[in-house]
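Excluded from the complex is one protein chain; the other protein chains are retained at their positions.
Chain IDs A, B and C follow the sequence of writing; residue 1 opens each chain.
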Amino acid sequence: MKLVYFAWVRERIGLPEETVDLPADVKTVTDLLAWLKTRGENYETALERSDVIRVAINQEHAEHTAALPRNGEVALFPPMTGG
Amino acid sequence: MKLVYFAWVRERIGLPEETVDLPADVKTVTDLLAWLKTRGENYETALERSDVIRVAINQEHAEHTAALPRNGEVALFPPMTGG
Amino acid sequence: MTAPCEPLVRVQAEDFDPAAESRRLTEGRRDVGAVVSFTGLCRDENGRLDALELEHYPGMAEAEIARIAAEAAERWPLTGLTVIHRFGRIAPGENIVLVVAASSHRRAAFESADFLMDFLKSRAPFWKKEHVSEKNSGDWVEARAGDLEDMKRWQR
Partner (left out) sequence: MTAPCEPLVRVQAEDFDPAAESRRLTEGRRDVGAVVSFTGLCRDENGRLDALELEHYPGMAEAEIARIAAEAAERWPLTGLTVIHRFGRIAPGENIVLVVAASSHRRAAFESADFLMDFLKSRAPFWKKEHVSEKNSGDWVEARAGDLEDMKRWQR
């Protein structure tokens, strides 16, 4: 699965994007966030307040309860501040 | 007193403005409207629905209950449709 | 709060340039975060209309718009405010009225422009006469009850 990161999520993780092989039991966005936090201190810092992390699945806003897609792109980012 | 008329009030009266000598008992806008209606059919037609006639005294909006000024300009016109 | 801005009010027969008026409120400044511009244009009403004739009360028109603009400048923290209203014959597609409100804050710019238009409609001494395609003279546009309702939104 392709993961993309923006703004301070990107800065704290230290990567703009990466492709990962997910364990079979990682099924929802919530699972994904918990699994990423086990991958190192940078992920832990970036995703510490996971309640504020916004998610897009294939470029559409999604809830943390959403199921991960079989294929495609999952984006993690802070609340938006455009406009 | 100087009277000025606009839009269909002006067209129906047939004058853009005039200067009149008011009888002593014409003290308010309501008195003025009633007195003008006695001056001819054109005034009667113009001021027939006196409730919709708007008034300005010395270029400020005024109520029909307002006292007429000693000097100055009283304007009569339909509801405004600018903007 | 800082002093209210000095609104620019013009009542004129000539056309205006909305872009130039917006630029005047932003050029050389670094404190303007939002500019809302409203332009009112003459419509042909599905081909029915040849032109509008806008009559106004010279002197009072300027004074009344200035009063409304000053009230908006008191009520919202604006960095600039411009109101221009034309009179005379105006063809479909031409400009009638312009309001430009600039502020540090988006909501102040939106609300003050909206407020200005509602009050202009119901309080500024202008009257529209329609010149229609079929006959020589047209009718005066009637005030909409909705215009008065719009204005009441701002009562507090």
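The working rule: a residue touches a chain if its C-beta (ideal position, glycine included) is under 8 Å from a C-beta of that chain, and two chains touch if they have at least 3 such contacts.
The model shown is predicted, which means the values in this text are computed figures rather than measured ones.
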Contact set (omitted chain vs shown chains) is A, C
So which bits of chain C touch the chain we can't see? 18-19, 22, 26, 28-44, 46-47, 92-93, 104, 106-107, 109-110, 113-114, 117, 150
Could you please point out the chain A residues that touch the chain left off the display? 4, 6-8, 56, 59-61, 75, 77-83
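Rule of thumb we're sticking to: only the chains that are shown with their structure count from here on.
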Which word fits the touch map of the chains here: line, ring, star, complete or other? other
If a residue has to touch 2 or more other chains to count, which residues of chain B qualify? none
Junction residues of chain C, two or more chains touched: none
